[in-house]
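One chain of protein is taken out of this complex; the other chains stay put.
Let's look at chain A:
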């Protein structure tokens, strides 16, 4: 079965932690703080031209006629293309995922016959300046016949008007699986709790929009492509596969990047078009997305419905879980993840969570609609799945008269390794401890007392709990564990310089996670040198180390493993020479704090700098048959899936006048194994949780019935601001992974994954006196006010009675 650990690149060296675990200040910061970062918009090539897109103003229409001659005649315009012009060069990007029941689509680079969403590019203009290019876009002459817009996932599922002619029944995805005796669990249940949860459509909205610069040199057939992508090596592969640029001549360059959060982990039509345009005009071309484009044409995220039911026995144990997820995928599968990225991940990755549930069954589907394609956003599928599971846990706790802590403690897995109903193996975890620590952090009895006192005064506070487990360090093993066949591995190169300092190159591009700092910590400890003596280059160019992408909470684990393995090869060279210099056995040489010393012998040491200098310049220091390279490139891929865990408790107060949800405090527990740098881990938690708060309360990409998107600026699409951001109290648990370098696990996604469930549970806790349970995001002031007005309590009673019928079967 799942045996991968025979490969060499899956084992990592044991290293003594020196800088790992400490709050090393980031090496990235001085540049970024002084305006010396180099982001894609800051890069200008001699002779460059500027690109602007004409985007569809309608959701669904047949293109009858398109004439770009007025554009081509405009001042400063070098080139204009329609879908007809580009189709012979590239038919489009195929989107699908290798899961059961995924029906592929091909997304054209520019719409040719039909436009399928507002924002879809229909023409591209290259001109002397962005101002001139945008002016020329206004001159487009086209006619279209509007077609019915499909904007509702349930309607799309039921058939009717077709959103995308490539999917005649609107289905982009449909499948399911069952594990254990689910029917029996539900037939014999003492009661069943169930609910349908909705996660609204949102945008990852990184502060820096997307951008692409292409420069093609015909004489050498060399293509340089700058993109702020999270997957430079994959993009390079796609440029070769789709456009035929010779692979050996393609270089993808990723400059400093202003956040990605998954939105930049796709391959977009714009990234394919720019190289073609550069080749055609013979000059470099540059496109920087504006915010409106980012909100209408950058991948959208999250929109799905999750139906979930627990079978509970008389003792209050969950004996079975059924989950169905329906994703509103937008007009196309977003390559390379597809519409499966939300509903499939939600039902496959999350239903059992931290609970010992012996039977699980799931179904998933995704439908095409005439909206922007849905893609990846920090913790794909996990957010919706965790919301459904954790909010249903609170429903169950209420039904059983247990506290949220008590119900979770009653059902939590206590023994590891644990194999869940789906045969997914969890090697270790601090799942029970997370519940206990959170309960203590919030001082639950004191909270209950305060809640009850405030209610007397007409004030409504609520505490919401959400406990999560997430796969991290996305790897070949993780993929296999979840029934996929994706292969991941990354390399790193470590070079020790003549004066004992090191340069490290990794294959992952960075978007603000501080990888240059944490990887320096990993390299420094492996080599036994000071972290300030290590300089790390993240994947600025595909000409260096290889990487499978900065996705799936994998950076620290996978790049860290590759760095440790490469540094270990160099370390062994240093030990060999140090042993020779110190006339000791290699086995006795240890490298720490800048010294190579002989174990147990005081004063028998030489500085690592001296050893390095000797290797470069003094052959007399070499042992026999020595090969003096102090540079190594090694690959890494974790041998087994690994899972981080933790939880959040969020304290809110509802304003009965305005319906506004005020966030008083966030309590977070995170167990990502060995913490490389607490500052960075805590930064990921705060940022991720605030994105979760945004997705729960403030953010929604709204459409009208005609498929017109209504949220096209940051005035309409409200990101959380400083005045609504809560303070945090963060507690670290450390259950090291048994098989990663230093025991590190990934955690970049956990904040967004688990925060919305805590928010919804907190709001529902605050709403207890109104006898209402909300299940849809976002929790806008209007909806909260309505809930507090008593208007929704009838609906809630209906839901309860349905539940009663299903229960006690």
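Things worth noting here:
Definition applied: a residue touches a chain if its C-beta (ideal position, glycine included) is under 8 Å from a C-beta of that chain, and two chains touch if they have at least 3 such contacts; residues count from 1.
As a convention for this text, contacts and distances are computed from a predicted model.
UniProt records the chain missing from this view under the protein name "(2Fe-2S)-binding protein", selected from "Surface antigen", "Biotin carboxyl carrier protein of acetyl-CoA carboxylase", "(2Fe-2S)-binding protein" or "ABC transporter permease". Of the options A:103, A:117 or A:261, the residue whose C-beta touches the omitted chain is A:261.
Note that of A:95, A:473 or A:687, the residue touching the chain absent from this view is A:687. The residue from A:37, A:101, A:222 or A:656 that touches the chain not shown here is A:37. For the chain missing from the display, the contacting residue among A:8, A:457 or A:713 is A:713, taking the whole complex into account. Residues of chain A in touch with the missing chain: 25-26, 28-39, 41-42, 131, 205-209, 256-259, 261, 290-291, 511-514, 679-680, 682-683, 685-687, 689-691, 713-715, 719, 721-723, 725-728.
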